[in-house]
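Complex shown without one protein chain; remaining protein chains in place.
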Amino acid sequence: MTLRKRIHEIIQPAAGDDWLSRLFDLFILSLIALNVASIVLESVRELRETYARTFWRFEMFSVCVFTAEYVLRLWTCVEEPRYARPVAGRIRAALSPLLLIDLLAILPFYLPFFAVDLRFLRSLRLFRVFRVAKVARYSTALQTIGRVMASRRSELLVTAFAMGLLLILSATVMYYVENEAQPESFSSIPATMWWAVTTMTTVGYGDACPITPLGKVLASFIAILGIGMFAVPTGILGAGFTDEMRRKNAPPRRCPHCGGDLPPE
Amino acid sequence: MTLRKRIHEIIQPAAGDDWLSRLFDLFILSLIALNVASIVLESVRELRETYARTFWRFEMFSVCVFTAEYVLRLWTCVEEPRYARPVAGRIRAALSPLLLIDLLAILPFYLPFFAVDLRFLRSLRLFRVFRVAKVARYSTALQTIGRVMASRRSELLVTAFAMGLLLILSATVMYYVENEAQPESFSSIPATMWWAVTTMTTVGYGDACPITPLGKVLASFIAILGIGMFAVPTGILGAGFTDEMRRKNAPPRRCPHCGGDLPPE
Amino acid sequence: MTLRKRIHEIIQPAAGDDWLSRLFDLFILSLIALNVASIVLESVRELRETYARTFWRFEMFSVCVFTAEYVLRLWTCVEEPRYARPVAGRIRAALSPLLLIDLLAILPFYLPFFAVDLRFLRSLRLFRVFRVAKVARYSTALQTIGRVMASRRSELLVTAFAMGLLLILSATVMYYVENEAQPESFSSIPATMWWAVTTMTTVGYGDACPITPLGKVLASFIAILGIGMFAVPTGILGAGFTDEMRRKNAPPRRCPHCGGDLPPE
Partner (left out) sequence: MTLRKRIHEIIQPAAGDDWLSRLFDLFILSLIALNVASIVLESVRELRETYARTFWRFEMFSVCVFTAEYVLRLWTCVEEPRYARPVAGRIRAALSPLLLIDLLAILPFYLPFFAVDLRFLRSLRLFRVFRVAKVARYSTALQTIGRVMASRRSELLVTAFAMGLLLILSATVMYYVENEAQPESFSSIPATMWWAVTTMTTVGYGDACPITPLGKVLASFIAILGIGMFAVPTGILGAGFTDEMRRKNAPPRRCPHCGGDLPPE
C-alpha cells in the first residue's frame, strides 16, 4: 500500500476499526468544536482583551492544521476512482462542496496577506464561523437534513414563491394604510416587510405594529392567512424528516399473504 | 390559420415549442416582476423623488402593454370553444377570474380620467399591486394553493366559524375584566379583539396585554385554547398541501397481488 | 296532530321541507347574531351613549323572544320519547346542556329583580355573551369540534396534566432565579406563571422576560421544552379534526379483492 493510499484512509471518516483514522477524526472534530467555542468566547469583550494572545495562538495552530488537512485531502483525493485523473480530478475534487467548505474555513486567514482595506478584513472574521460547517463530513444529522431538504425541494420552492407574493402584497397594503399614521415604522414598502415577516412568523417583537383601526383589521386577516402559509414549509420539513427517519428505522416489510418482500412505504 | 388564431396561440401560456409564445410569456412575466419592483421601490421616499420621471415613464409603458394584452385576449378569446359566441362569449370571458385580474391591473390608471377626488386617487395606487396577481396565469404554485384551498373549503369554513366565535367570546370576557384597569387598550369589545387576535395567533406584539391578575388567568386559558383552534387551519392547509404534492408526484399504484391499477391513496 | 306536537316540530332545527320550522330557525339565528352584534357595539362608548334606548328596547325584545322559546321548548320536550314523562322528563330536559344554555342566556336579565348589589349586576351583563352559545343547536361546526374534543379527551387530559406540571416547575425555577433582579415582574411563583404561559405559548408580549444571564439560559431551555409540550394538544386536536372530516367525507370503502364493504379507517 502506498503512503498516499494510507493517508487517504486515515483522513477519510473512519468506516471500520482503523484506530488511527478514528483518532484523526476525533482530533479534527475536537478542533472544530474548540474553534467554535473560541469564536463564541472571543466575542465577549473581557475574554477577548484578557486572553488576546491565547486566542491568536490557537487561531494560528488551527489554521496550520486545517491547511495541512486541506492539502492532504487534495493530494490524496486521486485515490478515489471518480477523482482519479491527476489534474482534472483534483480540480473537480476542489470544487466539491465539502472541500470548498474546507477552503472557506482557512481562506479568511490568508486573504489579508493579499492586501485590502480594514473594514473588509473585520468582516472576514465573521467567515471563520463557517468552520463549523466542516462538521458536515462527519455528521449524519446534517446529511439527513440536507437529504430531506433536497427531497422536498419542489414543495419548498412552491411555498417560498407563495410566501414571497404574500409578503409583498401584505407589505404593500399595510404601507398604504399605516404610512400616514406611523411614518417611521412603516416608512416604505421594504420597511413594512419587516413588520410582515415578524407578524407572519408570529415572532411579533412589537417594534412595528399597526395602530389605525383599519390597519388592525387588515393585519388580523393578514396574520391569520400568513401564519397558515408560513407554517406550510415547517409542516413539509417535519413530514419529510419523519419519513426519512421511518425509512431508516423500518424493518423490511413483508406481504402477510405470501411472505414476499414489499417495497418500503 | 387566421391571424386571430395565431395571436391567440402566442398570448396563451406556451404549451409546446412555440418560441414566439414562450418569448411573449417571458416578456409579460418580466414586466410583471419589474412592475412589482417598481411599486416597492417607488415607496422609498428618496427613490421616489429622484427617479420620479423614470417611474412615470415605466408606468405609462406598462399600462400600454397590459392594455394591449387585455384587448388582444378579449379579441382572441372566441378561439376557445367555450367562449365561441362573438358577444356573449366575450362577456363571459371578460368575467372569468383571470381576465378580471387583467382588467383590475390597468383600471386604476384609467379611472382618474373619469373624475373624482384626490383622496380616492391616492388609494388607487394601492391597487396597482394586484398586477402581481397576473402571475396566476403562469404559476402552477398559485394554482396548486388555490386547488388545495378549494378542496378543503368545508373544513376551513367550519374552523373559521369556530375561530370567529372564540374571538368574540374571549374579547367580550377580557373587555369586562380589563376595561376598568386599562381603559385605553381595552376600550371596547372591537378594540379588545385586536388583543385576542395577536394573542391567539401567538404574534403577541405586547401593545395590549392584560395586567389584572384575573385578566392574566383568563388570558392564559384563552391563549392555550385559542392557539389550538387557530392552528387547526394551518394543519388543514399543510395536510392538504402534502396530499396535493404526493398525488402529483406519486407513481401509479399497482396491486401487488394481481398487478391491476389501484386508485391513488 | 296536537298543537304541542306541531310546535315541537317547528322549534326543533328543521330536518325536511317544513318551511315554518325553517323560518323559525332563521328567525332565532338572526336574533342570536343581532344580539352578539348588539353586545359588541354596546361596548363602544359613543354608540352606548347615543343609542342607549335602542339597545335597551332590543334587549327587552330579545329576552321576551328567548323566554318564550325556552318555555315552549320545556313544554313540548315531552314529545321526545326520552323526555316523555311530564315532570321527571321535563326536569331531565331542563338539565340537558342545550336547555341550560338557553336558560343562562336569559337568566342575567331576571336576576336583578331578585335583589343584590350593583357590582354583581354589572358583571351579569358579561354573561349575556353566552347567548352566542345558543347557536350550538344549529351549528354542525361546533358539534364537530365538541365531538373531536370528546374523542380525544384522554390524550388532552394527559397533556394538560403534563403542561400543568411543566408550568409549575418552570415558574418555580424562574422565580428563584429572577426574583432578586426583577422583584416586580417575578414577584411570586403565581406571578411568574404569567411569564411561563406567555413564553410556552410563544405569545411573548415582552411585559415579563428574564434579564439575568442564568435566567436567560434557563428560559431558553424552558422555551424549547415547553413549546414542544404546549404544541402537543394542538397536534392532537388537528389530527382529531382531520380524522373527523375524513370520516364524514369518505366514500364507503370496498375490498379490492372481493368487493365487500370494509370498515372506515
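As written, the chains take the letters A, B and C, and residue 1 is the first residue of each chain.
Just so we're on the same page, a residue touches a chain if its C-beta (ideal position, glycine included) is under 8 Å from a C-beta of that chain, and two chains touch if they have at least 3 such contacts.
Keep in mind it's a predicted model, so treat the numbers as computed, not measured.
Participant: Quick one: which shown chains sit in contact with the chain that's not drawn?
Facilitator: A, B, C
Participant: Looking at the whole complex, which of A:30, A:54, A:96 or A:242 touches the chain that is not displayed?
Facilitator: Here the residue in touch with the unshown chain is A:242.
Participant: Pick out which of C:77, C:173 or C:245 touches the chain that's been left out of the picture.
Facilitator: C:173
Participant: With the full complex in mind, choose from A:84, A:142 or A:211 the residue touching the hidden chain.
Facilitator: A:142
Participant: Which residue, B:43, B:202, B:220 or B:242, contacts the hidden chain when the whole complex is considered?
Facilitator: Only one of B:43, B:202, B:220 or B:242 touches the chain omitted from view, namely B:202.
Participant: For a quick check of understanding: of A:21, A:76 or A:202, which residue touches the chain that isn't displayed?
Facilitator: Checking the options A:21, A:76 or A:202, the one contacting the hidden chain is A:202.
Participant: Which residue numbers on chain A touch the omitted chain?
Facilitator: Residues of chain A in contact with the hidden chain: 36, 39-40, 43-45, 123, 125-126, 129, 132, 135, 139-142, 144-145, 163, 190, 193-194, 197-198, 201-207, 230-231, 233-235, 237-239, 241-242, 245, 249, 256-257.
Participant: Which residues does chain B use to touch the chain missing from this display?
Facilitator: Against the left-out chain, chain B lists 202, 204-206.
Participant: Which residues does chain C use to touch the chain missing from this display?
Facilitator: Within chain C, the residues touching the omitted chain are 154-155, 157-159, 161-162, 165, 168-169, 171-173, 175-176, 187-190, 198-199, 202-206, 209, 211, 216, 219-220, 223-224, 227-229, 231-232, 234-236, 239, 255, 257, 262.
The rule is simple: only the chains that are shown with their structure count from here on.
Participant: Farthest from chain C in C-alpha centre terms, which chain would that be?
Facilitator: The most distant chain relative to chain C turns out to be A.
Participant: If you average the Cα atoms of chain A and of chain B to get two centres, how far apart are those centres in Å?
Facilitator: Centre-to-centre distance between chain A and chain B: 32 Å.
Participant: Two-or-more-chain contact residues of chain C, please, as numbers and ranges.
Facilitator: 202, 204-206
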